[in-house]
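Here's the structure, in structure tokens; my notes come after.
Apart from one protein chain that is not included, each protein chain of the complex appears where it belongs.
Chains: A, B and C, in written order; residue numbering restarts at 1 for each.
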Amino acid sequence: MLKQTEGSHAIAESVALCRPKVICAYPITPQTHIVEGLGEMVKAGELADCEFINVESEFAALSVAIGSSAAGVRTYTATSSQGLLFMAEAVYNASGLGLPIVMTIGNRAIGAPINIWNDHSDSMSMRDAGWIQLYAETNQEALDLHIQAFRLAEELSCPVMVCMDGFILTHAYERVDVPSQSEVDAFLPPFEPRQVLDPAEPVTIGAMVGPEAFTEVRYLAHHKQMRALERIPALAAEFERRFGRASGGLIRPYRTEGAETIVVALGSVNGTIQEVVDEMREAGVAIGSVAITSFRPFPLAALREALMHAKRVVVLEKCLAVGLGGIVSDGVRKALSGIQLNGYTVVAGLGGRAITRASLKRLFEEAGRDALEAVTFLDLNTDLVAHELDREAGTRRSGPTAEALLKRLGTVSARIG
Amino acid sequence: MEMQTVRFYQTGTFTVGNRLLAPHERSVQAEAQRANALTSGHRACQGCGEALGARYAIDAAMRATGGKIVAVNATGCLEVFSTPYPETSWQIPWIHSLFGNAAAVASGVAAAMRRKGTDDVRVIAQGGDGGTTDIGFGCLSGMFERNDDVLYLCYDNEAYMNTGVQRSSATPPAARTATTPAMGPEPGNVFGTGKNVPLIAVAHQIPYVATASVANLRDLEYKVTRAMEFRGARYVHIHVPCPLGWGSAPADTIKVARAAVESGLFPLFEAVNGEIVSSTKIRRRTPTADYLRLQKRFAHLFQPGGEARLAHIQAIAERNIVKFGLEGTGA
Amino acid sequence: MIQVRMHGRGGQGVVTGAEMLSIAAFHEGRHAQAFPSFGSERMGAPVMAFCRIDDKPIRVREPVMAPDVLVIQDSTLLHQVDLFNGLAADGYVLLNSRRGYDQLGIADFARRIRPGRIVTLAATNIAVEHVGRPVPNVPLLGAFAALTGIVHLASVEAAIAAKFAGRIRDANIAAARAAYEATRALLETSHAQAD
Partner (left out) sequence: MDKPFAITLDVGTSLANKTGSWRTTRPVYVDRLPPCNDACPAGENVQGWLFHAEAGDYEAAWRLLVRDNPMPAVMGRVCYHPCEGACNRGTIDAAVGINSVERFLGDLAIRRGWRLDAPAESTGKRVLVVGAGPSGLSAAYHLRRAGHAVKIVEAGPAAGGMMRFGIPKYRLPRDVLDTEIRRILDIGVEIELNRKVTDVRAEREAGGFDAAFLAVGAHIGKRAYIPAGAAARIVDAVSVLRGMEGEEKPMLGRRVVVYGGGNTAIDVARTAKRLGATEAIIVYRRTREKMPAHDFEVEEALQEGVLIKWLSTIKNVAGEATLTVEKMALDDKGYPQPTGEFETLEADSLVLALGQDVDLSLLDGVPGLVIRDGVVEVGPNMMTGHPGIFAGGDMVPSERTVTVAVGHGKQAARHIDAWLSGGEWRPPARHEIAKAENLNPWYYADAPKTVRPMLDALRRTSTFDEVQGGLDEGNALFEARRCLSCGNCFECDNCYGVCPDNAVIKLGEGRRYRFNLDYCKGCGICASECPCGAIRMEPERN
């Protein structure tokens, strides 16, 4: 059923269609609307047979989820930013225990300085926590990915994060096609746990594993994600057959045939990139783009296939590996191991900085001339930075950087974009 | 609390069993067919009070629920010594997640049981004092205030034993730990610090809170059993000596625990819906010094200059005795 | 693709206005995208929201840099925020105020706008009158329909019905209609003047 609705609400509807039995909620912007929506559905009785638990922290949210999942019921939670970091220990634990929890990340920056806007620093920080990470490009895809995520998680006994850009998607009203309950039921069978806490068949879950088997346990976790590399496209294909639209999969190439320059990115920015690609293609530039949907497992082979004929690859990252540059770039480079081409890391959209078509076009043109630095910060206010560096060099007690920058910038809200 | 309803049975209910009592009056631990939820082969130190306390408590819960128990364990000695791959000592469904989240995981299990329609399966969370009063305190308080249907058992050995005896917020004054060494003008743990989590639990007005000790099995079993009569959040805080951390003889584990109770330093009480309703009376009043002397962690108190601190501890015990009404007729 | 930018302050329903506009467009079978540019969610802070309307799926996610329509819910922002930045040459401006351009200090600017493409409407008054709360977003949507014709009043009413129910829905629909009529009247006057 087509609806014009907020991204968060679309996700809430999608999750509800997956019939979770336990939902753990702790408020943090920008994922809040999702659990609010679910809470409303539970209270109203629209989402029957489900516990909606208001917990005292994100750490507790995922911990409660660990308990309910281990007790054998389908479990969901959502978080963002600091919240994800606060639950970090439990994030690793859930995957280590092989619990198929699905969690939405409303992607948001990490402080300090505190910043509530979008980038990918939060989910990137958990990229190696053993969860599958899927990044949505649109609200429709986010909705669809949740349905696929439960199926994938439960097939593999591995938790899945569905990452969607905070505000840009979570708070965006757009058209989504919400499937019917029967369609979802046909795709997503009831949860059949691999292990369950049950007095009739007691087991010990969460043993301490020493050097004699820890490597094997980690290997098996890796192996599980390698299996996911096969299951993710297969599920996307099945999903497309049943629901009539393409969602998910490992990567999504766009106009890469014959492209000399290919832009790689995660999440909603791909839409804007595609606009620019179209514009530049019309102007005769051989450019294309690839959206990575599955960041964990990282689709090395698929990316290699998509990128190997390009002359250059621009990886646009909404996260900064401080002291290195890009995180996604590392994986892309590994995918292209042994292939000679120019690779550029572009850090963009940090803390909600708008990524505009104009900036992207300028960037891609520069890339086309191979005039980019290895690591570029899109739309960096170099004057501001230079001034601050001067100031700090001149005064020992230079005070907080962020506040100093803001002071120099004037009223933030006076600017658009 | 009515314990000894029989007129006189040699050892009454003070020993684990008593062949003179009717079977229904005997303790869980006296039963040949007891659950032994925590079975042999675990790697706890010799004379481990926590191993003992855990079996006491879980077996009692097993009897109270007809064996329908799921346990969630915080990281700590109990977890480490009971479940090193490839062996587990647990005979019940059991999960370990993290150090600080046992209460929350248990909330999740309870929610799942409710949703599965199997809420006759009761959920227990358990941890040491560190996992309960410090790192797990947030989750514990959350579980309490939501009144989730979980019995939380804290095995209090008064420090972080698993990591090598560091101070926790349950470490008593003057106790030597690795992070409160017996040095300087105020050796050992500082007086006037720490928190009383049982009373904090009472302040949450949850249905049931109790303190218990491995030195008083019947009292402990009664409290666990009683806790199982309630739905909602329940908390039982069990004093379990640690020979390693306390520097007491392994054989003295119960003796030390008994001295803590009989001196008034560890009051046994129970509270229902936020009100303290009873206390277990001291049977044979013991000076606190007799308790402290059994433990090397307090050895500095018995060196010259320790008198004032000894007196301070005695005063704490006496305050407890008045506050919790520990003297008078009782079991 | 039509791009709309709405300015206001927290509590004035700017974001909801954009959302309802997108719903109205959706009702006409079009693709629409509405999203806010958030500050921290507090009353009184300057807030923007955006809406794009197109006949094909909308991929671009950037803020609306070059609006075809500018909706200004709070005239006190006029001299604080660079409101008119990027406004298309033949763009529309819808301004909530009881005062005239002179009083608002934008007479010069208003003169540069094509006649019939700028309207000042006391939307807050209409809202208070019909809904009882000083939230001008719904009347401005009615005015938007009248001014731009990008969506029909009926679609606006459908969007209102999607957001509100019962008496509040009815009151808001009444407010939208009133604003629509008032705007039509204003536009006719200005046409007459232009003519």
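Criterion: a residue touches a chain if its C-beta (ideal position, glycine included) is under 8 Å from a C-beta of that chain, and two chains touch if they have at least 3 such contacts.
Everything numeric in this text was worked out from a predicted model, so none of it was measured.
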Of the chains on display, those the missing one touches are A, B
Among A:Gly83, A:Gly98 or A:Pro253, contact with the omitted chain is made only by A:Gly98
Contacting the left-out chain: of B:Trp90, B:Tyr208 or B:Tyr222, that is B:Trp90
Answer key for B:Leu20, B:Val190, B:Val277 or B:Ala315 versus the chain not shown reads B:Leu20
The one residue from B:His42, B:Arg63, B:Arg114 or B:His204 touching the chain left out of view is B:His42
Logged for chain B, residues touching the omitted partner chain are 4, 7-12, 14-20, 26-27, 29-30, 32, 36, 38-44, 46-49, 51-52, 55, 82-83, 85-92, 94, 217, 243, 249-255, 258, 283-284
Against the hidden chain, chain A presents residues 96-98, 157, 194-196, 201-207, 209, 213-214, 216-217, 220
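One rule holds in what follows: only the chains that are shown with their structure count from here on.
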Here the gap between chain B and chain C, centre to centre from mean Cα coordinates and rounded to Å, is 65
The residues of chain C that touch chain A in their complex are 5, 15, 18-19, 22-23, 25-27, 31-41, 45-46, 48, 57-65, 80-82, 85-86, 162
Within the complex, chain B is touched by chain A residues 21-22, 24, 49-51, 53-57, 59-60, 63-73, 75, 89-90, 93, 97, 197-199, 201-210, 212-213
Seen from chain A, its contact residues with chain C in the complex are 2, 4, 6, 29-30, 116-117, 165, 167-168, 171-175, 268-272, 274-275, 354-358, 411-417
